[in-house]
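Remarks on the structure that follows.
A single protein chain has been removed from this complex, and every other one stays in its place.
Labels run A and B following the written order; every chain starts at residue 1.
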Amino acid sequence: MNKIVEVVGLSKQFGKVNAIDNVSFTLEEGKIYGLLGRNGAGKTSIMHILTAQLFKTSGEIKVFGEDPYENERVLKQICFIKESQRYPDMFRMEDVLKVSPMFFPNWDRKFANELVELFNLPLKQRIRKLSRGMLSAVGIIVGLASRAPLTIFDEPYLGLDAVARSLFYNKLLEDYAEHPRTIILSTHLIDEVSQLLEHVLVLDRGRLILNEEAEALRGRASKIVGSAAKVEFFLAGKQVIHREPFGGLSSATILGALTAEDRARASELGLEIAPVSLQQMIVHLTGSKSGNKEEAL
Amino acid sequence: MSRVAGIVKTHLTDLWSWAMMPWLILGISFTVNVIIGASVGDKIETGGLSSIYVYMLVLGVGSVGQTFPFLIGFGARRKDYFLGTTATIALIGAGSVILLLILGYVERQTGYWGIELHFFNISYVTDGPLIQKFWVLFSMMLHFFFVGFAISSIYRKFGRDGLFFFFIAFGVAITFAVYLLSVFDRLRAVFDWFVDLTVLGLANGLFLLTLVYVGLSYLLLRKASF
C-alpha cells in the first residue's frame, strides 16, 4: 500500500495552547478515513497543515512523499473542502465551475454539471447569498468532481437535509468505486458517516487517541448494567471509559472484547451486557460531559 | 502554468471591480470637471485623473481579502497567487493606460473638449514622448495598486493589530526622519531634490518602490496562514 500521508510527532501551538499535541499517523492510498472528534479537538488544524495553509510548530509531515508547502506536485493532487471555504463576493456557481478545472487536473465537467442538477443549485446566484446547506452543496460538488487523489471534506454536510446528505453518501460511494482515491471525512457527527469509513482516527484535545480500522472497533466496547456493587466487582481489571450511576444501579462502558468467561461471570452476577455503538464509544472516549450532547442534536 | 491562468481568471471574474468601477469613477470625475470647466471658461487643469489611481489603491487592498483565502483554499501556491495577481494588474494597468492615452489624444484633437479642460493631459506628468507617457502612467498605476496590496498583506499576516502597529511605526519613522533632516538642516536639500526630479526619474523611482512593496507582500503572504 502506498502511503499518501505520513505525519510524525506533529505539534501546533497557538500561543500557549496546544492545538495539536505530538500526533503521528499514516494514511494509505485508496481508503476512506474518518477524522473524528469534538469541535476544537484539532481536526481542522491538522487538515490545514496537511494542505500547507497553516504552519506546524514541530514535527514532520509528508503528503505524497513530499513537503506540501509551495509544492505544486503535491497541492494539485489535493482537494480540501473547508467548512469555512470563502469565495470572492462576486462568485457564482458557474464561476466555480469555470475556475475549478484550472486547479484540479482530474476535474470532470460532466460529473460536476450532473451534481449541480442533483443538488438543485442555482448557477447564477451569488455564492455568498446561498444558504448554509447550499454552500455545503457547492463544496461537495467541488470535492467530488475534482477527483483529487487526496480529497478532504471538513464537516461537509452542515445545513443539508436528510435527502441531500443521503445523496452525498450515494454519490461519494458510487464515484469512489469507479475512481478509487484517498478520502478524509472530518466530522463531529460520527453516527451518519460511520458506515462509510474504513479507518477511524479520533482526536481529543489535540491528541490522537484512536487510530484503527472501523470494523475492528465495532463491538469492542460493551455496557455492563446491574446493581452498583456487583458492577464494580465485575469491572476489576477492566478498562472503563464511562460510568453512570442510576439509583442503586450502575452502568459502565468498558473497552476490550469480553471472553466467554466474562460473559458467564456477568450472567452469574445477574449483570446485563449490552452492545455499544461506535458512535457511543467515541463519545465516551472523548468525554461526553460538557456540551457535546447539544451539538449532537 | 494553468494555475497562474486560473488565478488571473479568478481575479477577472470580478470584471466589475477590475474594469468597470475604475471607469465609472473616472467618468463621474470627468463629468464634474466638464461642468466646472464649462462654467469657468478659462483653461483649467485638474487632478481629476487621480481618482482612477486612488481607486487602484483601494482595489489593491480589496483584492487580497477577496481572492487569497479562496485560492489558497483551492490549493494554489502562494507564488502562483502572486504571479497571477501581478499578471492581472499588469494586464489591467496596460489596458487602462492605453485607454487613458487614447482619451488624451481625443482631448487634444477636440481642443480640450472645446472648453480648455485639461483632464487627460497634465503638465509634467504627461509631457514627453508617447512611450514615456505610457511608462509614467503605468508605473504610477502599479505603484498605487501594490501600496494597497502591501497594506492588505500586512493585515493577512499580522491581523488588525499588526496593521495598526505598522501605521504607528510608519508615522513615527517619518516624523523622526523629518526631525533629523531639520536638525541637520537638510530639509531644503531634500525638497530641492524633489523639485528637480524629472517625471521619468519619478516613474522609475516609483517602479523601484513598487518592487519593494511586491517583495514585501510576497514575503508576508508566503507565511500568512488561516
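The definition used in the following text is that contacts are C-beta pairs under 8 Å (C-beta built on N, C-alpha and C of every residue); 3 or more make two chains touch, one makes a residue touch a chain.
The rule we apply is simple: contacts and distances are computed from a predicted model.
Participant: Per UniProt, what's the omitted chain called: "Urease accessory protein UreF", "GntR family transcriptional regulator", "NADH-quinone oxidoreductase subunit M" or "Transport permease protein"?
Facilitator: Spelling it out: the chain absent from the display is recorded in UniProt as "GntR family transcriptional regulator".
Participant: Which displayed chains make contact with the chain that has been left out?
Facilitator: A
Participant: For a quick check of understanding: of A:N39, A:T57 or A:Q195, which residue touches the chain that isn't displayed?
Facilitator: Residue touching the chain left out of view: A:Q195.
Participant: Given that one chain is not shown, which residue among A:D161, A:E174 or A:E272 touches it?
Facilitator: In the full complex, the listed residue that touches the missing chain is A:E174.
Participant: Touching the missing chain, which residues of chain A?
Facilitator: Within chain A, the residues touching the omitted chain are 31-32, 162, 166, 169-170, 173-174, 176-177, 191-192, 194-198, 214-216, 218-219, 275-280.
Everything that follows uses one rule, which is that only the chains that are shown with their structure count from here on.
Participant: Which residues of chain B touch chain A in the complex?
Facilitator: 2-3, 5-6, 9-10, 13-14, 16-17, 66-67, 69-70, 72-80, 222-223, 225-226
Participant: Given the complex with chain B, which residues does chain A contribute to the contact?
Facilitator: 48, 51, 53-55, 70-72, 75-76, 78-80, 82, 85-91, 95, 98-100, 102-104
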